[in-house]
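Excluded from the complex is one protein chain; the other protein chains are retained at their positions.
For chain A:
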Amino acid sequence: MLEVKDLVVTAGGVRIVDGVSFEVRPGEVLGMVGESGSGKTMTMLAVAGLLPGPARITGGTAALYGTELTEARLERIRGRRIGFVFQDPATSLNPLMRVGAQIAEVLRIHGLGRTAARRRAVELLEQVGIGPERARVYPHELSGGMRQRIVIAMAIALRPALLIADEPTTALDVTVQEQIMRVLRAAQRETGAATVLVSHDLGLVSEAAHRIAVMYSGRLVETGTADEVLGAPRHPYSAALMRSRPRIGAGRGPLPVIPGHPPAPKSRPPGCAFHPRCPVALARCAQEVPPLAGGVACWAVQDG
């Protein structure tokens, strides 16, 4: 059970994540969607305490099963209670370490003995569909999909309570995306971990997620079950996002697009960040930030 409350991440004086709250229950997959730069990755890096360089948590809390995730606590439980699957398997494995040893390393860090770690590493390889004989190869000898399987094996090695997958298939060929998602979902079901799937790929999220959270310019604009958000989006941004999805059988003609660009966090407009691009914006939208109420952060929906 992960509970995030009013999380604020600041980098260089700019709030790149601005008051985000959500929760993920055990065994549940939360799909976190949004455009590039909407703050979805930063939110999850903040939860895991892995924020890069100048970014800092400046407000809010994150708690795993009721225990607040402080820096000191994260250092002890990262890898054990929280597993992280990174975007690019080509760079998230050490090129100089055999993959079996790399999986075993995670176990060894958390106190397993050498032989026990090696034995468990082989089990994990089998669990993600890789033969034990591959334990002795180096990452460059494997394909992208195989490497991502290794990364998943490392993430679930200690049966974490929280599994974070940040764009786990974005760097892969379309043909292996499906396989990797299957491996990831099997691993998630087997460990029963609360899972956050960060992705800009709505198709992927619609297949894997139970609930969906939509981010725009560092804020959550809508949350709900996958069916609700994908089938009947209420926030004008989510609705526009769904409309701009290519669909088979939707006829010819140009794809609907959202006019304008998402704002950079430092030039975020006052009020609702989406109001300059919103077809149903009210006067109020330019002045007050709408709170997330009833799963949607929109004055037009709440007032109308």
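Just a few scattered comments:
By our rule, contacts are C-beta pairs under 8 Å (C-beta built on N, C-alpha and C of every residue); 3 or more make two chains touch, one makes a residue touch a chain; residues count from 1.
The criterion applied here is as follows: contacts and distances are computed from a predicted model.
Only one of "Sulfite reductase", "ABC transporter permease", "Putative monovalent cation/H+ antiporter subunit F" or "HAMP domain-containing protein" fits the UniProt record of the hidden chain, and that name is "ABC transporter permease". Which of A:A63, A:I109 or A:L282 touches the hidden chain is settled by the complete complex: it is A:I109.
Looking at A:S92, A:Q177 or A:S238, the residue that reaches the missing chain in the full complex is A:S92. Listed by residue number, the positions of chain A touching the unshown chain are 48, 50, 52, 75-80, 82-84, 86-88, 91-97, 105-106, 109-110, 138, 140, 151, 154-155, 157.
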